[in-house]
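One structure coming up, written as structure tokens, with questions to follow.
Heads up, one of the protein chains got dropped from this complex, but the rest are sitting where they should.
Each chain gets a letter, A, B and C, in the order it is written, and its residues are counted from 1.
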């Protein structure tokens, strides 16, 4: 019996933290083989010189992005470019007949006007927006399987959507009461040095930023409203969303608050969550009073979720923890690609978190 | 001209982080002199052996608490004992005619039934509760000046009350919409080792705890409702409050969310806050889009506050940062004692934060 | 073709950080299957409750240690008990015919008198000491293959021995000039809370401890002298060794200094190291001026090594980085067990480090 052949994949924009994480995870994937890695600023350098943790495990070198050159050597492409830089390369890769998972925000919003508002540049490929699938497998598994283009969600939206989806899908919450207070490790800001991420500034430090103005807001609202409208044509969800920068390398903790239309007790809420996520390999509901913590998902593709009922004050509080570079980026992208390529969804993604 | 005489002060329960901070700040106070320090577990040890940072600056030794012995050597007493342990010692010190600032929660709640509910033990000195003054100088300055007993607020309430007071005092917010998402450094949990605070557990880690159940909730509600009722007999504030443990030594960042009864724009909100805190030496309102950060108040008695209007979604977001051991504990207690002793309120408390 | 059968393994003392790391790595091992896990203090608890990062991946529960019960369910045993607690259980497992890798220090020192001096308790099984193999595959590969009992080295010795072995084996260094200044993350101190490891004490903190008195000293000297004596009967190595506690979770960085008998230039030194470690899968020599850093081996079994020549002052400086819980504990133990069981040495151990 000869081992199954591997699918050749390229990683475009591979010298940042998300790119590095794709390389780390793909290095151990049984059915994918990295054949090309691109980086404008590191073109010509070996992967090991940019990512010493991968030394002796990957012997590739970075090259500048040339879609045609990539197309010859890969059957599927991951793009981890900055927002607004992915519009054209995605189109090129699709034109060359490749399966594409794009990790930028460029194909996530269905409404190009919304894209222009939040990213302050027009969307140049609105026709591709229509076919792009929002790459959260827990919500869009079947569309992902047949997609040519998957727009893989960001770290904050993955946590926010997964922690609220059961309440929204059941039409339980009052749409005007949703607050999401999110906390992120610094790797979420990327690998380019800047003062807010300079160690002595970011250490022993915590700060709210872009209060009510973060670009992840519209995709969270898009997905929650889509879920709500399946049931009741409701389309009224607007969230208060405040991200915070925390003094840690990896991890998102998202705490959400909402009021329900009618009281539901803690046990019912948990049952509802258990039922909603039954069979989901990467969503782990917490038992009892245990509380999700990024330390338990570090380096892994899990999203740990808990729901609490504050019956005294009348709020439901949900908490989600994930690794921003894995379930919030590279792992989720591979999960989608597994689906697109007909592999088991969890292939290459079941490594436990690294604790402590 | 001879220098003014110093008031002799005792610090009871001085071997924890709050106690150590009282010693640090009092060591430099121009008009207070520490004459006795107590600690049950460190009795007999020098201050320098328990707190090497104070070596060569303080030459006292810890003794076991004996109120009469203390009373002979001190004119004023700070108590930094654990919650529920302060009930009797406070009464003893008052009986001996001392001015008392108590840093525990034991005399903060006006309603003894509420104390029993949240601290699960009856309040044994309800008569003293009536005269105790909640020690937040920005709200209760004049009562503090004449108080025998001040109950100094905890770290979370100080941030929460200061960040919301202007909105509440003006009757602007809808009382059922208040969410407070608070983040604390680990020193807030005290100096006793336990698994959640063991370095490898607490580092690269963030966790919500006691969701909707934290003991600081009733004092926040008590003070906000008192403020609200001055205006309109409203007494309806119940908050959603979730504290989080962050991987840093010191600092509280408190993010609050609420909806207003009618829209107020960002400029008006800022003007309202500026006006409310005019002349307050320890409340620093942030300009422009700058966001409070505990790194800027580390070791200092300032509370930095900002208010943001999320006009899109209809929320007002306020952010407050303070050092949990200074404005959230020892510094605030000294601020109150300064008032009680007729000293300038800011005496000994104007050292800048230590950044980075 | 049916997949190769798995060997049943037990992990004794599995609720600490080293135990947890054995579970993490074994969960993904293609040829080993965990059939029993013991812990005195967590007996009765599920693995997931003690190690939430392993939830949904391992469904075992801890049991109290009963060697006979273990012997029935496992063919090979890892013991991760505290020093001095492993003496009897190792003997019991061997008596039951199991292959044993012991991660404590109990069987590392060939000389029982030395054990008694440093561990302050007599060695009760000196006859087993004689057959125990020091489990550093890079030095003792062939003996490990046929061993019944492997004494897996600690984290500091692994770094110290690997960084100095090429110089010692070639008889280049002056034995009285060796200084080893080692730095460790806090997980090296175990999972039991205590004041030095309490977050606010260990964060923003670095401290030398047990200067010249750490128990890892005699095994470093034993192994270096054994290497030296193969060549020249020299047996004179005594090291200055100072461990330091660093504010990070994982990782050892070991910096050693020595003078050579005659000058050797940087290029020769590097060539000598390259040659010595040719074919070693887990020793990665650094190129150019790049410097080993635990961040590049986090969660992985690699030991990164560099050698520098300070020709001005006449010193050779070597630097080694490893993950104290992997190459410094659990990974190394599995590497040895792979050899004992006839599996490829690197099986289950080639995951890249998790960076950042």
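Rule of thumb we're sticking to: contacts are C-beta pairs under 8 Å (C-beta built on N, C-alpha and C of every residue); 3 or more make two chains touch, one makes a residue touch a chain.
Given the structure is predicted, the values throughout are model-derived calculations rather than measurements.
Screening C:248, C:285 or C:349 for touch with the missing chain picks out C:248. Although one chain is not drawn, the whole complex shows that of B:24, B:98, B:198 or B:244 it is B:24 that touches it.
Within the set B:39, B:86, B:104 or B:187, the residue that contacts the chain not displayed is B:187. When the missing chain is restored to the complex, the residue among A:4, A:194 or A:267 that touches it is A:194. In the full complex, subunit B touches the omitted chain through residues 1, 17, 20, 24, 27-28, 51-57, 187, 204, 249-250, 281, 284, 286, 290, 293, 295-300, 302, 304, 350-356.
Taking the complete complex into account, residues 176-177, 179, 181, 183, 185, 200-201, 203-209, 211-212, 238-242, 244, 246-251, 253, 255, 257, 259, 291-295, 298, 308-310, 312-315, 317, 319, 356 of subunit C touch the chain not shown.
For subunit A, the residues touching the absent chain in the complete assembly are 17, 185-187, 191-195, 197-200, 202-204, 247-250.
Keep this in mind: only the chains that are shown with their structure count from here on.
When every chain is reduced to the mean of its C-alpha atoms, the one closest to the centre of the whole protein set is A.
Contact counts per chain pair peak at A-B. Of all residue numbers used where subunit A meets subunit C, over half belong to both copies. The two sides are thus made of the same residues.
One finds 39 Å separating the Cα centroids of subunit A and subunit B. Look at where the CA atoms of subunit A average out and do the same for subunit C: the two points lie 36 Å apart.
Counting partners per residue, subunit B has 185, 200, 203-204, 247-250 as the residues that reach two or more other chains.
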